[in-house]
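One chain of protein is taken out of this complex; the other chains stay put.
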Amino acid sequence: MAEKEKNIYGIMAEFDSADELVAASHSTFAEGYRKMDAYSPYPVHGLAEAIGFKKSKLPMLVLIGAIVGGVLGFSMQYYASVESYPLNIGGRPLNSWPSFLPITFELTILVAAFSAVLGMFALNGLPMPYHPVFNVPRFALASRDQFFLCIESKDPKFDRKETKKFLESLKARTVVKVDP
Amino acid sequence: MNDFESIKPQLNKIQRQTLVVGVVALVVCGFGAYTNPAQFFQSYLLGYIFWIGLALGSLALMSLHHLVGGGWGFAIQRLLEAATRTLPLLALLFLPLFFGMKELYVWARPEVVAADPILQHKSSYLNVGFFWIRSAGYFLIWFIFIFLINKWSLAQDKSEDTSFTERIQKISGPAILVYVLTMTFASIDWVMSLDPHWFSTIFGFIFVIGQVLLTLAFAVIVIGRLSNVKPLSDVLQKQHFHDLGNLMLAFVSLWVYVSLSQFLIIWSGNLPEEIPWYILRLNGGWQWLALFIVVFHFALPFMVLLSRRTKRNIQTLSKVAIAIMFMRLIELFWIIAPNFHPEGFSVHWLDIAAPIGIGGLWVSAFVRQLKSRALLPLNDPRVEAAFAIKHH
Partner (left out) sequence: MAEEKDKTKTESPFIEPGHTYGSITDKISSMILTRKTPLGWFIGFGIAFSLMMVLLFSITYLFMKGTGIWGLNIPVGWGFAIINFVWWIGIGHAGTLISAILLLFRQEWRTSINRFAEAMTLFAVAAAGIFPLIHMGRPWLFYWLMPYPNTMNLWPQFRSPLVWDVFAVSTYALVSLLFWYTGLVPDFGSLRDRAKNKFAQKAYGILSMGWRGSAIHWHRYETAYLLLAGLATPLVISVHTIVSFDFAMAIIPGWHATIFPPYFVAGAVYAGFAMVLTLIIPLRKVYGLQDFITIRHLRNMAKVMLATGLIVAYGYMMEAFTAWYSGSEYEQFMILNRMRGPYAPVFWALIICNVVVPQFLWFERFQSKVGALFAIAIVVNIGMWLERFIIVVTSLHRDFLPSSWGMYAGTFWDWSIYFGSIGLFFTLMFIFLRIMPAISIFEMRTLVKGSKKKIEN
């Protein structure tokens, strides 16, 4: 229905509190907008869900990391002590599995922890050297005490005038356009 | 939705039935004692150590709850208190062991001690007289703490004056301290000295953690049955089950941590005075029991409890708890029984009858105590706040 805008990234509204932002996000989602993002200085519960975020893949990723780390850790020790260079140490069996448990455990944790952090950054698309939202001067306050909601021009429902009017109707403190 | 009064007939029925089961099973055990006294005492000790774990674990968990607070603690406080008040019954049930000292404990047989210099060295500690003095001391100390906490808790129900709660909080720190100390030595006396040559400094600690885990599992089972009874149904939220589930997860992990530490250190050291304990328990069929314990006492509950969904559903959580309680009994069996059956794995019908007998009496006493007080502490200033947080 509305014509696509190429020359702006989106339109951004600023709010004074987390509650207002969550309420505004719900209304925006209900209005039919899908391509949007909300910004806050600290994690606000229910905000991601309000803009349509479903479920994080991260726990599954970490579980896979843990299993891979554990299996690799034990196999490495088994291979080194039983296959590659069997050596009698104090009469202990070649496959001294009790002695292999500590390193298996450490590697499980190590790989799982890296999966958690690298997975989180990768899924979030970070590091990102440039992002249009920073073109809004007041956006610096998103890391202090203000709350922002940005509807992107990619959204099929996006219309410069209509969207701006809609955001203003949510009692935003300011509504400005975001340069690409 | 029922209130506590309306389910009391049901509780009375349980109380009667378990009492009948207990008495019948113990009478059957008495027959066993006549035909095979040695086996009777071994099985009786197993059952006894298992059930007293609930009363003492309750003392520990209750004190812990008073120290750290939280809604989960208030939800189970009354059933923990009821479990501690079974201590007089347990003290009574301890007495039959007096007649089995020589059957159970090698160090109580003078002819064995006379031929063993190490046992002679230990005889100033490991002798029948001192054993009973120490045991009496443990019971006295436990009784004092249990009596005081229960008394003040009841007094708080009847009074607006919050000083009783403060008193309970003050005594909780020392209660945990004393519990850990006495339980350590009780576990050495009652269980570790079954093999008087063997020693492990962590043994008491493993026992303490096992008892608290057992009690947590028991509390989850009971709270699962009572969760739709007023006033518990008004305040209980998924969050509380989640917390209890997390605590179980933590204690399952702690249990495997201390057990594995003991095993790894002794296995690596491979010293002649330590390793026989494990050689005995990892051969002759006992090793399958050990594997069974690793899988069902640790691996399976651990995996299941990792899931958030399990922890927030009290019915599934109860099933895990039942498994943990059962596995605690199996673990105790694996610790106690091989001492008497070095020839290999063996189970006697008394090993099943004795725990059921003692358990019947204990559960009956527990239900009787549970009925006698309100399900939630009244007038405790912290209760409102603990439950209020979760409402919005």
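First chain written, first letter: the chains are A and B, and each begins at residue 1.
One rule holds for everything that comes next: a contact is a pair of C-beta atoms (placed from the backbone, for glycine too) under 8 Å apart; a residue touches a chain by one contact, two chains touch by 3 or more.
In this text, all values refer to a predicted model and were calculated from it rather than measured experimentally.
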Option touching the unshown chain, where B:Ile141, B:Ile202, B:Ala323 or B:Leu378 are the choices: B:Ile202
Sole residue of B:Glu5, B:Asp234 or B:Glu384 that reaches the chain not shown, by the stated touch rule: B:Glu384
Residues in chain A touching the chain absent from view: 17-18, 25, 37-44, 47-48, 50-51, 53, 56, 58-59, 62, 76-77, 80-81, 84-85, 89-90, 92, 96, 99-100, 102-103, 105-107, 109-110, 112-114, 116-117, 119-121, 123-124, 126-131, 133-134, 139-145
Absent-chain interface as seen on chain B, which is shown: 117-118, 121-122, 125, 173, 177, 180-181, 184, 188, 197, 199-205, 246, 253, 257-258, 261-262, 264-266, 268-269, 271, 273, 382, 384-385, 388-389, 391-392
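We adopt the following convention: only the chains that are shown with their structure count from here on.
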Contact set on chain B toward chain A in their complex: 260, 263-264, 267-268, 270
Chain A - residues contacting chain B, complex: 90, 98-99, 101
